[in-house]
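With one protein chain held back, the other chains of the complex are shown just where they sit.
In order of appearance the chains are A, B and C, and numbering begins at 1 in each one.
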Amino acid sequence: MNCVTCINYIIIGVMIISAILAVEWRDLLAAAVGMAAVSLFASILFLILQAPDVAMTEAAIGAALSGAIFIFAIKRTQRFETEEEERPGWWVRW
Amino acid sequence: MVSVLKRGLAIITLLIIGYWLAQGLAGVPFGQDKMLVGRYYLEHVIEQTGSINAVTAVVVNYRGFDTLGEVTVLFIASTGVGALLWERKKRRTAKTEGSIVLTTGTRLLVPFVMLFGAYIFIHGHLTPGGGFPGGATIATAFLLLYMAFTMYEIPHKAFEKTEGIVGMAYVIVGLIGLAIGGYFLYDWIWQTWGLGRDNVGRLFSGGFIPIIYTIIGLKVGTELSGIIDNMLKEGVKE
Amino acid sequence: MIHISAFYFGSIALVLIGLYAVLVKKNILKMLIGLSIMETGVNLLLVSIGYISGRSAPILSEGITPDKAVDPIPQALVLTAIVIGVATTAMALSAVIVLYRRYGTLNVEEIRRLRG
Partner (left out) sequence: MNGQYASLLIALPLLGAFFVPLIKGFGEKAIKTYVLIITAIQTGIAAWVFREVYSTGKPIIVIAGGWKPPVGINLYLGHFAALFVLIVALASFLMAVFNFKAIEVEPIDKYAMLFLLLMLGATGMISTGDIFNLFVFMEITAITAYALTAYNKTGEAAEASLKYIILGGIGSSFFLIGVALIYGATGTLNMAQIAQLAGHIDPTVAQVGLALIIFGLAVEAELFPLNAWAPDAYQAAPHPVTAMFSAFVVKAGLYAMARVLYLTSAVESWHNVLRLLVVMATMTVVVAELSALRQRNVKRMIAYSSISQVGLIALAFALGTQAGVDAGVFQMVNHAIIKALLFLGVGYAAIQLGGAEIENFRGLGRRMPVTAFGITVGSMAAVGIPLFNIFWSKLRIILATIEVGYTWAAFLVLGASVVEAVYYFRLIHAIWFEGDGERISESVPLMAIVIALVILVIAIGIYPNYVWSVSQKAGSDIFNVANYIKNVPLMGVGA
């Protein structure tokens, strides 16, 4: 294992961790930032995978703008998840 | 207790799905040459489209139809956001002006950010980038303005009209191709007129790619700023 | 046991984490965050399918010949997919704002209760 693959593994690991955090944080603002971080790490991976076009687009649109509109939406609604028992599958019920 | 059980159930289901996906992916080895049509693109891209960035050529020229659809999707999103958040009268509700650093920085930066965005989309056929990141960069400039100044608003009427006109321009470029070359979205500038053939690798080449990317850049920029505008303003009662 | 590359693993993990959020969470914004993560995972998967070891980006300048470049098609597809993803997100968020204005909550269970 050389150092370049090391970096790959580290970035993938950090990306997965920030994805988990984005899903688990109850503060939605933090979760949106976590989501943007996932996009940012993904865009670094795109660069490693020799896709500079995609990396630029992902960084500009996926991370920055979609994070921004998430934050605006949170500003206009509410910031914290309400704590209750979690029941799966609202969207499969008729 | 029940919640933990359900979580566990969900995780197990997901792991099964993941295993199934991995099984499929195992048949598509990573890092190997699987190109078929891709090789054709790489071999003929310069001679057929005049663009040295193969991705741009694929996006705008070979698979231009997808891009037309993609632009439409963004147009729909901006229209849809406008329709859902429609109010007879809207106003910005931000109360605190941005800090002095933000306002001064914005004043200084906005022209350069816009210039950079324009640079990105005009040079789409030469360097990585193109209309989508370029347009997004322009939208970021407007985002900065919105964050720095509480009263700032984009000129929406003009922006909406620009969206429409620019969208039509894309379709009309395609229809000119239909009239001149016999195919919708035909690259008439490069293939019929042969403009810029001795210029490959410099700005004035690439057939209609710079034109289309300019159109896309303007469209993406106006649409994303429109979405930001709609998201930030709230309706007021008269 | 199946052996897959780290990039595949990362993208599948993102898809599953996103799917988990959509399945289990009740806050609608959290579901949308999950959806967005899922889309990132899919994009990563597409690009890694197009990657060829040891080759460089498909920009054919400075001595990069066609047999030294990676596959351009998945990258073009991902460009499209990213833009579509942000369009869906914007659409969804504006629907969320309308929903919140009507019900005053983002919790789907509560919305069901309010609707009766």
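Assume a residue touches a chain if its C-beta (ideal position, glycine included) is under 8 Å from a C-beta of that chain, and two chains touch if they have at least 3 such contacts.
Quick caveat: nothing in here was measured; it's all calculated off a predicted structure.
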Hidden-chain contact residue, picked from the options B:Leu14, B:Ile76 or B:Leu195: B:Ile76
Residue ranges of subunit C at the interface with the undisplayed chain: 15, 18-19, 22, 28, 31-32, 35, 38-39, 41-42, 45-46, 49, 73-74, 77, 80-81, 84, 87-88, 91-92, 95-96, 98-99, 102-103, 111, 114-115
Touching residues on subunit B - with respect to the absent chain: 20-21, 23-28, 34-41, 61-66, 68-70, 72-73, 75-77, 79-80, 82-84, 86, 88, 160-161, 163-165, 167-168, 171-172, 174-175, 177-178, 181-187, 191
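Everything that follows uses one rule, which is that only the chains that are shown with their structure count from here on.
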Cα-centroid distance, subunit A relative to subunit B, in whole angstrom: 20
Distance from the mean Cα position of subunit C to that of subunit A, given in whole angstrom: 9
Geometric centre distance via CA averages, subunit C-subunit B, whole Å: 16
For subunit B, residues that touch 2 or more chains besides their own: 6-7, 10, 53, 55, 128, 130, 132, 227, 231
For subunit A, residues that touch 2 or more chains besides their own: 51-54, 57, 61, 65, 69, 72-73, 76, 86-88
Complex contacts: residues of subunit C adjacent to subunit B: 2-5, 7-9, 12-13, 15-16, 19-20, 23-24, 45, 48-53, 57-61, 66-67, 69, 71-73, 75-77, 79-80, 82-84, 86-88, 90-91, 93-95, 97-98
Of subunit C, residues touching subunit A in the complex: 6-7, 9-10, 13-14, 17-18, 20-27, 29-30, 32-34, 36-37, 40, 43-44, 47-48, 50-51, 55-59, 70, 75, 78-79, 82-83, 85-86, 89-90, 93-94, 96-97, 100, 105-110, 112
Subunit A to subunit C touching residues, read off their complex: 5, 8-9, 12, 15-16, 19-20, 22-23, 28, 31-32, 34-35, 38-39, 42, 45-46, 49-54, 57-58, 61-62, 65-66, 69-70, 72-74, 76-78, 81-82, 84, 86-91
